[in-house]
Structures are given as C-alpha cells and as structure tokens.
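In this view, the complex is presented without one of its protein chains, the others remaining in place.
So, chain A:
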Amino acid sequence: YLPSDKAQDARLYILSLQFWLGGSPDNLQNFLKMIAGSYVPALKAAGGIKYDDPVLYLDAGIWHPLAPTMYEDVKEYLNWYGTRRDANDKLKDPDAPVIGLVLQRSHIVTGDDGHYVAVIMELEAMGAKVIPIFAGGLDFSGPVQRYLVDPITGKPFVNAVVSLTGFALVGGPARQDHPKAIAALQKLDVPYIVALPLVFQTTEEWLNSTLGLHPIQVALQVALPELDGGMEPIVFAGRDPRTGKSHALHKRVEQLCTRAIRWAKLKRKTKEEKKLAITVFSFPPDKGNVGTAAYLNVFSSIYSVLSDLKKDGYNVEGLPDTPEALIEEVIHDKEAQFNSPNLNVAYRMNVREYQSLTSYASLLEENWGKPPGNLNSDGENLLVYGKQYGNVFIGVQPTFGYEGDPMRLLFSKSASPHHGFAAYYTFVEKIFQADAVLHFGTHGSLEFMPGKQVGMSDTCYPDSLIGNIPNIYYYAANNPSEATVAKRRSYANTISYLTPPAENAGLYKGLKQLSELISSYQSLKDTGRGPQIVSSIISTAKQCNLDKDVPLPEEGEELPPKERDLIVGKVYAKIMEIESRLLPCGLHVIGEPPSAIEAVATLVNIAALDRPEEGISSLPSILAATVGRDIEDVYRGSDKGILADVELLRQITEASRGAITSFVEKTTNSKGQVVNVTNNLSNILGFGLSEPWVQYLSTTKFIRADREKLRVLFGFLGECLKLIVQDNELGSLKLALEGSYVEPGPGGDPIRNPKVLPTGKNIHALDPQSIPTAAALKSAKIVVDRLLERQKADNGGKYPETVALVLWGTDNIKTYGESLAQVLWMIGVRPVADTFGRVNRVEPVSLEELGRPRIDVVVNCSGVFRDLFINQMNLLDRAVKMVAELDEPVEMNYVRKHAQEQAEELGVPLREAATRVFSNASGSYSSNVNLAVENASWTDEKQLQDMYLSRKSFAFDSDAPGAGMKEKRKAFELALATADATFQNLDSSEISLTDVSHYFDSDPTKLVQGLRKDGRAPASYIADTTTANAQVRTLSETVRLDARTKLLNPKWYEGMMKSGYEGVREIEKRLTNTVGWSATSGQVDNWVYEEANSTFIEDEAMRKRLMETNPNSFRKLVQTFLEASGRGYWETSEENLEKLRELYSEVEDKIEGIDR
C-alpha cells in the first residue's frame, strides 16, 4: 500500500523517466511543465500546468523521415517502403542497390537529424533504397544483425552499410569489442563504411585547419572504427557554431553517397561486366621503375591475379601467356626490348576533354600552368599509359612530377598534382569507367597529395583524384602506418600481402673462410697452431674490412692465449651476427605463399622471442636453461666476444634451426608445401614420444630441454606456420571486388605479432592512445641505457646532452610505442594510463631513480607519425615542457639547461623555448632529401640540408593543440645544434637502412655538424631491436652490416635476380640509398662502393645479366656509381671510372635504339 501522495510521486517519477529517456524537445518541455505544475507550490495551487503524455520512442529500430512510425520489424518497414507513392522509377527498380544506414537514436529523438535526412535524400535521389537503423546504446552489432540480415536466408537485405555515427560498432568511444563487431560484420558480409559528423569543431574551424579533423575525433572516430574494418572516414556533416547542431556538407554528402552506391554496385554487377583498373607505380620516375612496390614482384603478381580472375569469370580478354609478355606489352609497346623506350599509350586525352571531365583542372594551373603541360603529355594531349585487356585496364600512375626540381622539392609545401596525374584518374573514372581501382603494392603518390591530414574537404586532392571509384589497395603487411594514410586520405580498402620469406643472410667469400678458420682455431687452439691460425684470421678479417668493426692487432704481433681467444671471439660474434641476419629473399608474388622450408627462418625468429603474456618461453631460453645458463647472460657474453659464449650461442641457434626444421619437415609433403598442419600437429602432439623436435634435440647437447615448455612453444609455432602459408591474398581481393566485407587485421611485423597473419586482411594500425605499453617501456629502457652506455664509452665517459632522434609511424605501431617510450625515458618521465588503458598523462621520474641526468632530445616525427599519433606528440611536448620547468640543477637536467639558454637567445619564455617535437607541415611528408637523391637532382649537401630544415621545422605546441604544426625554424636549429648524438631505430629485419630511402631522408648527422658551434660531427647510432638481443650500433657499423648482408651478399642479390626485371631495380635502389647515406651522414666506407663495383660491374657475366634484364635500371646503377665518385663519396681507379663511362654510353645507346 502506498499513501496516495506517494503513489502520485511514484507515477510522476515514472513519467519523468519516460520524458527524459524520450529526450525529444516536446518531451522535455512537457517534463518541465509537469514538474513545475506538480511541485512549485504557487503553480500547484493554481491547478498545475497542462502537459501532454510522454511520447515514447523505440530504443532501437528502423526510422525513415517519411514513415508514419518507427519500425521494429524490417519486413513491416519494407512493406511500407514498397507503398511509397513519392518514390521515383529508379527507386522502384527491383535491382536498385540497398544501403543500410546506422544512426544514433539521440540525433533522431532530439531532432538534430538534418545531416541524416540529407544522406537519406541523397541516396534515394541517386536511386538507392535505404534501411536506416538506429540504437540508443553503444552496441550496434545486435541491431545490425536484427534489421539488416534476413533471418530466414541469412543473407543481408543491404548491399553496403554506412555508419553515420563515426563510432566503433560496439562500444562507441568507451570500451570497444572489436572481435564482436567483426563477427557481426562478417555475417553481414557487405562493404562497411564509417562516415562521421564534426563533433569537436565547427564547420569553419575544420575548413580552416590544415590538420583537418580534430585529433581527439581522429583517435575516437577514425582510428577505432578502422579496427572493425570500417572504411572511408568521410566528414559528411558540419556543426553550426551557434546552435551546435549538425548540418549536411552537401558535396561531402554527395561524395559519401556516390561512393557507398559504387561499393554496393560491386555486389550487384556480374563478374563479367565488372571493370577493374589496376594501377602500378613508377617511383622514382624512371622507366626501369614501372611496377615498383615494396617486396613485390608486381608483374608476376598481376599476372597471377588476372589468371585467377579470368578463371573466376572476369573478362580479361587478350591476356598474354606469360608475365614477361605482359611487361613487354605495357612497358615496351610490343617492340624489341631496347628499341622502344615509350610506355604503351592507352589513351590520348585532348585538353578540351580533360578540362570538361576534370572539375578541378583549373586549380592545378597555379602550379603547373595551362594543360597539357609537359608531363604525361605529347604537347597537345595528355597521355594515359597502360594497356587494356577486356574489362581490365593496367595503367601506370604518373609521378609527383617535381622529383627533378630542387626548388619545388624545397618549397612544395602544397604543390598540387600535375595535369597528367589528374588526367590519369579522370580517364579511369570517366572514360574507362572503372567499377574499382586496384592500386598494386606499397605505395603510390595519390594518397600523399596535398590536403588535410584526415577528414578530407572538397579541396583536398586525394579526395578529388580518387573521385567516386572504390579503391582497393594491395599493401605490404609490415607497413600499417602508410597503409593507414592510404585508408584515410584515399579511402582505400587495403589488402595485406606478405613480405617475402626471410632467410638467414649466411656467409660468403672471405666471411665464409673466416668462419672455417675460426672453427679450426677452436679445435686446434691448444696444439701450438693457435697463433698461426689467429694471424690468418686477422688478415682475412682485414681483407673483409672487419677491422672497422673489431679492433684488430697488427699481423705477426705476439698475443697471449687469452687475447687470442678474445679477438677470435669478437670476430666470431661479428660473423655470427652477419650470418644470422634475416633478409627477405627475392620478391613476393601474390597468390604464391611461401613453402614450408622458406618459413623456417621466420619461425626460428618467432621462436626466439619470449611471450610471457601468453606463457610461451623462447626456444633459446629453453635451450640455454638445459646447460644451466640464462640466455640474457649468453647474449651479454657473446656481445663482449667471450669465445665460449659466442660458441654456445651458435650452438643454441643451430639447435633452434634444427629443431624447427625437423618439425616443419614432418608437416611438409614431397613438393615442399605444408599440408594439413592441424592434423599432423595433433597427431604429433598426441604421442609425446615421437615429437620431432625432441628427437632432434636428443642428438645435441640440449637433450634435457624442458618438454612441457617445448610442447607449448611448438603448439604456438604450428599455429603460426599454418597462418604463414595460408593463401588469402587473392581470395580477399575477390571478396572486395564482389562487394563483400574484408576482414580487418593489424599490420606489423609477423615475428613480433603473428596476428598480422594470415595476410589478405584490411590492414589497420592500433588505438593511438594505447601506446606506449608497459612492455614497450621496458624494452625502451634497455635500448636507452645501452645507447647512453655506448655514447659514454665512445666519448670519455660523458653523457650526451642532447640526442636527435626520429619517430616513425610504422615502428611505433609494430613495437607498441617503443621509440616513443625511449624519448620519455631519455628525459626521465613515465607515461601514466587511465582506466581505459589510454596513455594521456606523464609524470617525472625522480633523479634518484633515474641515476643520471635528464637527456635533452630533438624529436623529428615522420609525417605519418604526425598523422597517426598527434595525441602522442601532444603528450611528448607536455612532457618536455614539464621537464624544462622542473626545479633541478641544470647539470642534471639538460632539457632545462638548453631551454634556459634558448629562452634567452630567442627572447621567449622558457616553456616556449622548450620546443622539441618537430615534424613536417600538416599534409606534407618527408624532407624530400630522398626524392632529390633518388633523382640525383641536387647540387650540394647544403641544398639537402636546407630541404631538411625548411620541411622538418614545424613544431607541435601542446599549449595550442588545435593550431596544428607551426614553423619554428630557429628553435629547431638551436635545438639541433646541441645534439651530441643522432639516433634511429630499426624495428624489423626486412626494412634495413638501405632498403628504403626513409631512413637517410630523416638523418640529420651532417646537418647537426654544420649547426654545432664546435663543428664536431655528432655520434650517430642505430638501435636494432629486430632480434631478441637488442643492439645499439653506430651508424657506420650498421651501414657495413647492411651492405654485407644485402647488396654484397650473393644470396641476396641472386635472390633478387630471380625476380628478373624488378630484381635489377632492387639492386640499383640499394646502391642509390647508400649514396643517400654518404650524402646525409658521411658514414659509408669506401670499400662498400669498391666491392659493389667489383660485384656488379667488373664481373662481366653479372653485368650482362643486369643489362639485359632491365636496361633502364642498369643505366641508373651505372650512373649512381659515377655519381658516387663525382660527389667524392667513392675514391677509385681511373680504370674503373672509364669502364663505367663506357658502359653508360653503351647502355644509353641500346635504350635509345642506336645500334653500333
């Protein structure tokens, strides 16, 4: 029983809840009327205020602005939809595409739905039916399945889904459940687009910002939906500054809807009628480079893809019989190899046609003049290079166009694409009328064109260029950061491909001899022949130029046995380091997964890492334990050159390989392919006695290895092996082309994170606020301590006052923020995570705990890091400023010391002087030193350094985070001038110093030398965290190691030569990148060029092979040798140079078709 007034209160309470949850303006008005009328005495006495009953809305359902009601049943909704008398003919067509929309209930209920209505109208006007569903909570996975999937057939009612919420499907901005979201989307199996309205910015603020979307919104509404496989983060709605309400951005809505319909159409069209534009790259722009992509044999891959598509029913008429013939037709225009230098012209577009079809053509004139211009042009027409086979067009993406123009490289903060570039995409979209474009491999330049970083507007070139074509992009699995740029700026559905199987570098020539000598020393050292063998070792080591890496005594010098052991130990350690280095051999071909044996080296490396969080011990630590040693101890000893430890480590490595090989062999068929891993594995694991690795180990000294640990480890390795050899890359492409959902997955290094496998996934990065993780911090401390130890040892016991270092996007994704954590540890702060695990605060580590001074830093963030981790830049900047403001003696706080000096010199407050976090201007990438070097288009080193300074001196300011990057060149120069050391990280074995141009592009070593008051060159270091035993080496050591394991290593270059055309280019690229290192750091030894010359030029057979396989790349190779000499980086005999000059004119003549 309730007294009547209490019952009245209870009733009003229930009504209040209903009003409140109903949330609409009317409900809230009536809510106030009710409360006021019932509880304000004066009003109550007057009889209260009349109010209407609450209007109740469904918590989840289907909503359409024209519908008389909200629906809970999709059939009812569809019935109503079918009876609409306003529907146009296109909408009544049973073949009309159907788009599912995901909306937030709160926007509908509160009437802030203008932007939703805009999308619905736009889609319907374009002839697409819509099913707009909404939910009140943050888990949309239920409603998506309830309303968009036919419960009887299990098939989706829709051909594509567009979420207009900007949120992750499950959990919104709070705690996400990506696996649940992915499971729901896989059942739905249609393209899934997540567009977003502006939330933290007004329309004008967004338009004015070069950054584009506000960093917080990027983290919550772009990065998180990507983890669900969401595509196309298009900003479709702005925010009115006065009302705070959302409004449509009409062009963006049009872009979003057009693109959604194009994706949906892929579900509707037949395979036979579908048109696909495969786009390959030519980078740097040289004919020998057509079809460039990291780790990929592009033409063989295209051939493999097209053969497969043909089988599947696509029209690929006239496809040649071999990949070689395909190259021939696209690149050489059917003529003999040497005689026709031109690419095949697929289409000539006259200027009128170009202008009428390209709405933004006139905007390009500011940079490029009137069309056609002289790029991709014959003077009258714009030329589209490529070749068509049935419904497939293979085209060559034009290049940036200013690679050869130093002034533009220097100042091209916002150079637009050139007319030829625009004409290419106009052709693909409007003339060829592609249903999808497939960008083939990592990476092209479209997504790096000027525009906002994230959240493109109408005037951003990547958005204009890609137009309304669905973009599918084969991307290397190990490059999630740049893949993310492609996803955000050019709306790519990325499909990951495997980097080629890694092999151990092995030993060759003198290095091999050395290893034989060392093994005879070990057996004979006490027989009196010891000194003699040691002296052979020393002389051979010198021949191999190892004297720079290991201090070697004069030959013939008498050495006591202990010293002999130490020298041999050190040489041995060096040799082992080279031998066990992982390198990707050859190039990957899509659709050809590695064979089991090829996977062994990868597995060995996977097995070398402890994975405590999964309860997996590393194989080396298991093996070391059987002989009573701790593996970390063995690593230390081996690094020091203690012969016994080097030898033990070698045995451990050998036993690891043996055990894993024996395991792989048991699961491999006669053709060398892995078969039925699961079955075999369970068989093996079912009978402990027959475990192959145990059998193998019983023949070694590690016979007593812990079986249980081994069993766990090999179970894990078996799973990994299964994933490595899985072939999903073609399958995923076909899914994308059929308008199905492509499963998302992290990008990164399969060795650190086997979840990267199997490839064929839509690559995503990670939640940017989740880094650095605690594990990353732990590894970072080790590297920083080793770096400082090393610098102290080389520098009279003094700590470096400042370290200039680089933060890479990919590196930080792969390592979960290790290098970010390194910076924090150098300045002595610790990241603090909130309850969601998001890192958004730092606290100082006390000087007592740190036990050393706080080291100052100059942080150069790559453009991609800036795009992905702007919040972390904010964190860093706050950390630096906090440290500068700590009241500590300056000799213990170099940040403070320098900031005080700089504050005085610049006449600014201390906080402002403590500016250490730099990058490119928004929307710009790299220092362009790489482009200049690749094109040999620079006059002197000063010019390169100017490029670096002018492009990299943009600072992030945590005191004005919305402002984006601001140019602070003076502060940048002053900070760099204090650097005692430069430093970079190598995070994975397949991308080393000379594999890509990025590393030297960001190296400031010579620049710092020029800026320092004492003119001294800073020390330069490279941390190598690719193996379990992290190393800090000097840059020159690393350059040598890299040259020995790659460019000069027969195993590597023969592997490349197997890929033919692309292989020659890869060889040339390594040499060009080596010249880049000479230019930026001066840390390349003469013998590297000398040996390269004897390997590729003096060897006649080799020379011939190179010239015949890819004459254009060979010409570049010869040219690069001459350049290295001309610029003073290589001193060699006049004979060698003469030979090179002869060769150059010979190959030139051949290319130009002059027969002599």
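To be clear about the criterion, a residue touches a chain if its C-beta (ideal position, glycine included) is under 8 Å from a C-beta of that chain, and two chains touch if they have at least 3 such contacts; residues count from 1.
The rule is short, and it goes like this: contacts and distances are computed from a predicted model.
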{"item": "Candidate names \"General vesicular transport factor p115\", \"Ras-related protein Rab-31\", \"GUN4-like domain-containing protein\" or \"DNA-directed RNA polymerases I and III subunit RPAC1\"; UniProt protein name, chain not shown", "value": "\"GUN4-like domain-containing protein\""}
{"item": "Listed residues A:Met70, A:Ala87, A:Val199 or A:Leu886, member touching the removed chain", "value": "A:Ala87"}
{"item": "Per the touch definition above, residue among A:Ala248, A:Val316 or A:Ala705 touching the missing chain", "value": "A:Ala248"}
{"item": "Residue, one of A:Ala10, A:Leu32 or A:Leu66, that touches the chain absent here", "value": "A:Leu66"}
{"item": "Which residue of A:Gly48, A:Gly114, A:Gly390 or A:Gly1010 touches the chain not shown here", "value": "A:Gly114"}
{"item": "Sole contact to the chain not displayed, among A:Thr258, A:Thr700 or A:Thr1132", "value": "A:Thr258"}
{"item": "Which residue of A:Glu122, A:Glu447, A:Glu818 or A:Asp995 touches the chain not shown here", "value": "A:Glu122"}
{"item": "On chain A, residues whose C-beta touches the chain left out of the figure", "value": "65-66, 68, 84, 86-88, 97, 114-115, 117-119, 121-122, 124-127, 203-204, 207-208, 210, 238, 240-242, 247-248, 250-251, 253-254, 258, 261-262, 265, 355-357, 359, 361-363, 414, 430, 457-459"}
